[in-house]
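Report on the structure given below.
All protein chains of the complex are present and in place, except for one that has been dropped.
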Amino acid sequence: MDFSNFNGAEQAHMTKVIEKRQMQDFLRLYSNLVEKCFNTCCNDFTSKALSSKEETCIMNCTEKFIKHSERVGARFAEQNAENMNQGGS
Amino acid sequence: MDFSNFNGAEQAHMTKVIEKRQMQDFLRLYSNLVEKCFNTCCNDFTSKALSSKEETCIMNCTEKFIKHSERVGARFAEQNAENMNQGGS
Amino acid sequence: MDFSNFNGAEQAHMTKVIEKRQMQDFLRLYSNLVEKCFNTCCNDFTSKALSSKEETCIMNCTEKFIKHSERVGARFAEQNAENMNQGGS
Amino acid sequence: MSFLRGGSSAPSGGVNIDKIELAVTELDTVTDFFNRMVQSCHSKCISTRYAEGDLNKGESVCIDRCVAKFNDVQKKVGEKLQSRGAANAASGAGGGFSPI
Amino acid sequence: MSFLRGGSSAPSGGVNIDKIELAVTELDTVTDFFNRMVQSCHSKCISTRYAEGDLNKGESVCIDRCVAKFNDVQKKVGEKLQSRGAANAASGAGGGFSPI
Partner (left out) sequence: MSFLRGGSSAPSGGVNIDKIELAVTELDTVTDFFNRMVQSCHSKCISTRYAEGDLNKGESVCIDRCVAKFNDVQKKVGEKLQSRGAANAASGAGGGFSPI
């Protein structure tokens, strides 16, 4: 994203928008994680308590999804930088 | 949700927001139901008319999903009340 | 959609809303297509380059989805016109 | 979506915000239904082999019937929701579909 | 969602925009969780044969346990995210979950 042609007021406005989006992104990550890890790890409803096996699965699922997102984010940023250099505006 | 520290103007504003969200929630429930029940119940496209078997399935699917949502809502409200009492703000 | 009881200012406002929604619809179509065609066509990650088989699949998937959307849109418009004539407001 | 339309009176000049909001809600609802119809009928009718980019005869016929059925389902579900909504309103209950 | 609430001071009169925005975000977040819980527990507990419109005994018990487990998962994942978020903040890193 290139905001170099934005004046001060416009950059200040975009900063607020980006902060709000980051909050929303975090909350969506949170609810995505809960849904995805619950769906994968919890398959026994003969009890209402999480088993230790389910809890381990949830913790690993969360940890792994975050690391996955970070790795995708890093590669995505590299791709975008490359795309820019290849002469896109 | 606790709005006790809201002044009159703020509570009035939140009431309007909540009413709008309830309308949106109802419409999303509607389109979710149509999509979910259609996908589950309609699998024969040799005719364009709903068969009586499909129609029964659609009615039961709708009825059951609503009762399901209501039961989840009741349990969810109890959980939230419990979470509050355990000392979260 | 019937906007005949809208005054000039209201119609102008709706035109702007519709234009914005059409832009958003196009962008959602775009990202839906990428996701759907990628998920269906790309299943080999022993290489980072698209194979010619995958590329053909992506092009056909895109073409077919657009034609599908257009056909659904045409039938949907006919249905809505029929629904109107059957005396809904 | 005629049940979205209430009986609010519109002033003869200026912009009636409620009317605009209702129209936008109606627009978004129709668009949402359309998008779900596209997705559902795609998974019901379109082969995922993608050997060619054109719709074949079987797919085209399937799409037409799928749209008709989806439209019928929308009506049936709408009637069901309205009858339940009316029952809830009469009994004074709020509905209870959502947590707020 | 108590971690959403910051320490901003509210003026005694008028509408505090930040407070409203936070409350709306909290409302939307709770609604989003609820909707996902409804979807997840539906796919875990409800038979798709639809031979009748009532929840049977097994389905009802399953729903109650499903809601309890979903709630527990929400807490566990929240704790994990907060501990990671705190670690990231301490190291000065931005988080890196999203591309912006």
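Letters are used for the chains, namely A, B, C, D and E, taken in the order the chains are written, and counting of residues starts over at 1 for each.
Note that a residue touches a chain if its C-beta (ideal position, glycine included) is under 8 Å from a C-beta of that chain, and two chains touch if they have at least 3 such contacts.
Bear in mind that the values here come from a model prediction, so they are computed numbers and not experimental data.
Chemist: Determine and list the chain C residues touching the chain excluded from the picture.
Modeler: That gives, for chain C, the contact residues 1, 18, 21-31, 33-35, 37-39, 41-43, 45-50, 54-55, 58-59, 62-63, 66, 69-70, 73-74, 76-77, 80.
Chemist: Provide the residue numbers of chain A that touch the chain removed from this figure.
Modeler: 1, 3, 5-7, 9-10, 13-14, 17-18, 21, 25, 28, 40-41, 56-57, 59-65, 67-69, 71-73, 75-76, 79, 83, 88-89
We adopt the following convention: only the chains that are shown with their structure count from here on.
Chemist: What is the chain whose Cα centre is as far as it gets from that of chain D?
Modeler: In terms of C-alpha centroids, the chain at the greatest distance from chain D is A.
Chemist: Give the residues of chain D touching no fewer than two other chains, as numbers and ranges.
Modeler: In chain D, residues 45, 64, 66, 68, 98-100 touch at least two other chains, as defined above.
Chemist: Counting only residues that touch at least two other chains, what does the list for chain B look like?
Modeler: In chain B, the residues touching two or more other chains are 1, 18, 21, 25, 28, 41, 59, 62-63, 69, 73, 76.
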